[in-house]
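Complex shown without one protein chain; remaining protein chains in place.
This part shows chain A:
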Amino acid sequence: MAMTTAIQNLQAADSSANQTPFLVVDRVSKVYPTKDGSYTVLKDVNLTVHQGEFICVIGHSGCGKSTLLNMVSGFSHPTEGEVRLQGKPIIKPGPDRMVVFQGYALLPWLSVFENVYLGVNSVYPEKSKAEKTRIVKEHLAMVGLADSMEKKPPQISGGMKQRVAIARALAIRPEVLILDEPFGALDAITKEELQEELLKIWNDHRCTVLMITHDIDEALFLADRLVMMTNGPAADIGEVLDIPFRRPRDRARIMEAPEYYKLRNYALDFLYNRFAHDDTE
């Protein structure tokens, strides 16, 4: 797992290597046309992600993190370059790359159960009703919502909503799970609980995870690699940090490790000294 950035970049460049990499962002640029000329958000971004990897993306607000992940989910298209999943270019959204949306995106008129069932039913139409119900219940139990299945989203807390969104995403067994700042709006305790649940589930499912975060500690706890982006316009991946902590991870143990602070300071230095934001946030 502890491969160096250099080797991965080499792999990205040399796609004639014996096995096709799982997910490749290949020289991707994104330009938005605006009133006063075109605006380049991302320029020549390269990234190779291996199957089952947990990747966190960090960077200042507005640098283009969502833009990058939207091109993986298929909601937006690269102006130049392409994104490939298992060798095939991504052209539109699909359940193999399930998204946990920034605002949960639960349907308020459906119960918690129905929200998750909607996805399972759409992705596995051939399965029996009993089987689909079982899948939904299993995943809701996994995020600790077995008792709240009949509630409607307006009746549950933010943390519970995020749990439903995660259960909905995982219940359809995506190859890639994309999370855009999933825990940003939650209080510290709920956030840590959910991080641990997410890790546990990821351990069972072994899907590939791409997650945007603003929280370095969160990234260090969750990720195999931390992608650090430079500032926009024309942002790029500045550096990819390997996070070598052994799994299963224990938050307290990690934070005692001397490496933890080295990595943390390195990331902080990247964000606040080398690529400090112009305007204060």
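Details
Operating definition for what follows: contacts are C-beta pairs under 8 Å (C-beta built on N, C-alpha and C of every residue); 3 or more make two chains touch, one makes a residue touch a chain; residues count from 1.
Note that in this section contacts and distances are computed from a predicted model.
Look at the chain that isn't drawn here: its UniProt entry, checked against "Nitrate ABC transporter, permease protein", "AB hydrolase-1 domain-containing protein", "PqqA peptide cyclase" or "D-methionine transport system ATP-binding protein", names it "Nitrate ABC transporter, permease protein". When the whole complex is considered, the residue among A:His50, A:Arg84 or A:Lys152 that touches the unshown chain is A:Lys152. Across A:Lys30, A:Lys43, A:Lys65 or A:Arg97, the single residue that touches the chain missing here is A:Arg97. The missing chain, though absent from the display, is touched by one residue of A:Val28, A:Val83, A:Val123 or A:Ile243; that residue is A:Val123.
Residue-level contact of chain A with the missing chain is found at 73-75, 92-95, 97-99, 101, 103, 105, 107-110, 118-119, 121-123, 152-154, 172.
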